[in-house]
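Step one of this worksheet: look at the structure below.
A single protein chain has been omitted; all remaining protein chains appear in their positions.
Let's look at subunit A:
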Amino acid sequence: MNRALADHHHSHDATLILFITGEAPRSRRAQQHLKTALAASGADLAPAREIDLLSAPQEAIDFGIFATPALMIIDASGKRQVLYGDLSDGHSLSHFLAALSAPTP
């Protein structure tokens, strides 16, 4: 089941979406890795919205996401960035999330 998208009351108007597929191990690992990374960042970041493609496949088409897990950032201008995989590479993940903390141009 998809979780509600967090309110946009944070300093940055970026949206974080995690695409998963049910209880797949890689999806579970990605959730855990993301949670840990967000906590470690210390930034005022909203929890990610989660979309389960098994129950909402149309969302995959709408967002163009066909591999899971996938973490998407949509910035204020609507620009999208995607990090695919179970987010096991902490360095890549923290680098990706840095975009959320970066000052808005």
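Rule of thumb we're sticking to: a residue touches a chain if its C-beta (ideal position, glycine included) is under 8 Å from a C-beta of that chain, and two chains touch if they have at least 3 such contacts; residues count from 1.
Just so we're on the same page, contacts and distances are computed from a predicted model.
Think of the chain that is not pictured: of "Carbohydrate ABC transporter permease", "KaiC domain-containing protein", "Tryptophan 7-halogenase" or "Ion-translocating oxidoreductase complex subunit C", UniProt labels it "KaiC domain-containing protein".
Annotation for subunit A: contacts to the undisplayed chain at residues 19, 21-22, 24, 26-27, 29-30, 53-54, 57-58, 60-61, 63-70, 81-89, 92-93, 96.
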